[in-house]
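Yeah, one chain of the complex is gone here, protein chain that is, but the others are all in their spots.
For subunit A:
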Amino acid sequence: MTATTLDPPAVSIQNVSRLFRTRQGTTQALKGINLEIADGEFVALLGPSGCGKSTLLTLIAGLDTPSSGEISMYGTKQVGPNTAAGFVFQKDLLLDWRSALSNVLIQFEMRGIRPGKAEVARARELLAMVGVEQFADAHPFQMSGGMRQRVAICRALVHDPRLLLMDEPFGALDAITRERLNFELAEIAARSKKTVVFVTHSVEEAVFLADRVIVLSPRPGVIHAEIVIPLARDQRGWPGEGTPLDPYVRQARQAMDAIHLERENVA
């Protein structure tokens, strides 16, 4: 993915730090992060737990404020919740009392838009795209985890955001469902040309999905490595021994191992 130099980047993170004060003292969750994400780019934030990847996503989402530094979205400085983006969290956070369709439509309702024909049609189209159209009137408790997360993805896309933020969205799913959803997401991202920031601790997932993998190391959270994956979508299969993505998986894994070694030496 290339962006012309004239366009402001989708996300620009400049020298961002985030400190958390706890009873035990101050924890530096993120330190001096600099990152630019181009429009249409798929970036994975990869790292062990506690590396601040979710904190960084929360900052991009505008649900938290950096202790220092600045984040801009398409050239505009970020203040308050970034309502122009779409979110998917690890928990699907569907509302039990609403049908799948109605759970998607809440995106409009929260914005003060009463869903009309156009909105409902859009929501149904998305549900069909992820293959859950027959569940449109079902309630969350009647759906499997994978179905629920598909509905959550529809909810994040229904207002057609340019930016999609995903915080370990498939982390709670079983391996098979997870892999299938990864394929679906790759296709959705490619077709809709959305900018995606995707947090994960799975190396395969990150390499399979992303144009660029940012590896973060913990305490303080800093960018440890950056792996660019120039392969086109149709040249990728699920990573494994001897597949085109294998070298990148190894690279990412080495970076992760180095982080673990560093931590053990410190400890």
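The working rule: a residue touches a chain if its C-beta (ideal position, glycine included) is under 8 Å from a C-beta of that chain, and two chains touch if they have at least 3 such contacts; residues count from 1.
By definition in this document, contacts and distances are computed from a predicted model.
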Task: Match the chain absent from this complex view to the correct UniProt protein name in "Imidazole glycerol phosphate synthase subunit HisH", "Alpha/beta hydrolase", "Cbb3-type cytochrome oxidase maturation protein" or "ABC transporter permease".
output: "ABC transporter permease"
Hidden partner chain, touching residue among A:11, A:37, A:143 or A:203: A:143
- prompt: For the chain left off this view, which of A:87, A:170, A:198 or A:248 is in contact with it?
  reply: A:87
Subunit A residues touching the omitted chain (full complex): 61-63, 81-83, 85, 87, 89, 91-93, 95-97, 99, 106-107, 109-112, 134-135, 138-145, 147-148, 174
